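Just one protein chain is left out here, and the rest sit where they should.
Think of it as A and B in the order they're written, each chain with its own count starting at 1.
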Amino acid sequence: MESQPHIRDISGNTALDEAQRVKRFEERIQAGERIEPKDWMPDVYRRQLTRMISQHAHSEVVGMYPEGNWITRAPTLRRKLGLLAKVQDECGHGLYLYCAAETLGVDRSDLTDELLSGKAKYASIFNYPTLSWADIGVIGWLVDGAAIINQTPLAKCSYGPYARAMVHICKEESFHLKQGYEIVTKLAQGNSAQKEMVQESVNRWWWPVLMMFGPSDSDSSNSEDLMRWKVKLFSNDSLRQRFVNGSVAQAKAVKLTLPDPDLRFNEESGNWDYGTINWDEFWQVVKGHGPCNRERMRMSRKKHNDGRWVREAARAYSARHPEK
Amino acid sequence: MRMKMEKNTTAENEEKMPLWEVFSQAKSGKPHTHVGSLHAPDGTMALQNARDAYARRGSASLWVVPAEAIIASTPEDSPMFFDPAEDKVYRHPQFYKIPRSVRL
Partner (left out) sequence: MSLNAEIRGQLFNYLLRHADDRLVLGHRLSEWCGHGPMLEEDLALANIALDLIGQASLFYKLAAETEANGRSEDDLAFLRDSAEFRNLQLVEQPNGDFAYTIARQFFFDVYDVLFLEQLSLSTEAEISAIGAKALKEAQYHLRHTQQWMLRLGDGTEESHRRLQDAVDDLWRFTQEMFVPDELDHTLTAEVIAPDLETLRSSWQESVEQTLREATLELPEDSQYMTSGSRGGYHTEHLGYLLAEMQVMQRTHPGAAW
């Protein structure tokens, strides 16, 4: 998918040098144009996007494990259908995103290799365990809620295939959020064991969810280029604040407590101030030392290795029966 | 995420699966539009996979096309392909004047 600069000469235009190309590229982005796969783009843009989209795809796919853990134990038929459809959507999202990444000139199998070798990262939140049924509700409410706040702006990002995949994904995510909040509501209005179950779950997930928005703006590398190129439209801290502001009211509506004694409304800024995030924990999990990093990677590798003979059979069959 | 690997899991010598582009018709009578892509060993499986990946929330018809079969114009083609169309005003109905009193 590399662009072909020599064609420009044939069509009578003078070849542009690198600086001019970058200038034109940035002008297009400033003008709100979308960049498409065959358009010229700076190598850094291509690399950053490939990294970002593939990390996002890996997160969706690895994200199937924590929730998948409860599919066989969902308490009612309706919940079983809802959860299975949701985890299936995540798989679909992974697929849409791998496709978007592939328009940048990489192959899904190479991206999968990077995940399985531990070279590529995925969202740290999926390295936490799902220990009770309430976690399924809380993941839908808080984790998907945070993901939606993170991802909605991406539907307007400068790279066409990523933006289009995100439009598709955000539509489906809103079902996830509602499903989660419904489960939480039901538990919060349930018997004392259920109430305890859901509060305990909120206590466990709240801080890791805040970490989903990434390091504080002051510690975030890569951000400046990504913002100028409209790959990233808002800073980590501003998205995190938006999430906290929304969650406070949602928690109150179902009489749940967010586990942060420093949480209070700031009249001046109009925001809810929150306590200090434990960034040590965040970096530990990113580096592979979270509660479930090993399990998630083991599962991912097993899936890939167990499926190899099936993929080989499918290829062998179609080679032998080209008419299909 | 840096973990010790079992052997043979990264050295991936597995052949790649062909890529297919998927077009879906949202409703009968509407055009087929591009909705995404997927990997499949052949057309039959590609179509079935397209159904499961892109028609979960409805579709009236699906096409799958091998990605390599698509011949696309390049951005470099754009000036000669598309700019010349911009000043051909005589292709548009507004170019032609008829008496106001007549309805065509």
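As a working rule, contacts are C-beta pairs under 8 Å (C-beta built on N, C-alpha and C of every residue); 3 or more make two chains touch, one makes a residue touch a chain.
Note that the structure is a prediction, hence the values are computed from the model and not measured.
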{"item": "Shown chains that the omitted chain touches within the full complex", "value": "A, B"}
{"item": "Listed residues A:P42, A:G118, A:G160 or A:G190, member touching the removed chain", "value": "A:G190"}
{"item": "Option touching the unshown chain, where A:V22, A:A155 or A:A314 are the choices", "value": "A:A314"}
{"item": "Omitted-chain contact residue, chosen from A:P37, A:G68, A:G180 or A:P208", "value": "A:G68"}
{"item": "Chain not shown, touching residues in chain A", "value": "61, 64-65, 68, 71-81, 84-85, 87-88, 91-92, 94-95, 98, 133, 183, 186-187, 190-191, 193-194, 299, 302-303, 306-314, 316-318, 320-321"}
{"item": "Hidden partner interface residues of chain B, rising order", "value": "17, 38-41, 44-45, 48-49, 51-53, 56"}
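The rule we apply is simple: only the chains that are shown with their structure count from here on.
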{"item": "Approximate Å spacing (C-alpha centroids) for the pair chain A, chain B", "value": "24"}
{"item": "In the complex, chain A residues that touch chain B", "value": "3-5, 7-8, 11, 13, 36, 38-40, 88-89, 92, 95-96, 99, 102, 107-110, 112-113, 116-118, 120-122, 165, 168, 172, 286-288, 293-294, 297, 301, 304-305, 308, 311-312, 314-315, 317-318, 321, 324"}
{"item": "Chain A partner contacts - residues on chain B that touch it in the complex", "value": "1-3, 5-6, 8-10, 12, 14-17, 19, 35-45, 53, 56-57, 72, 74-77, 79-80"}
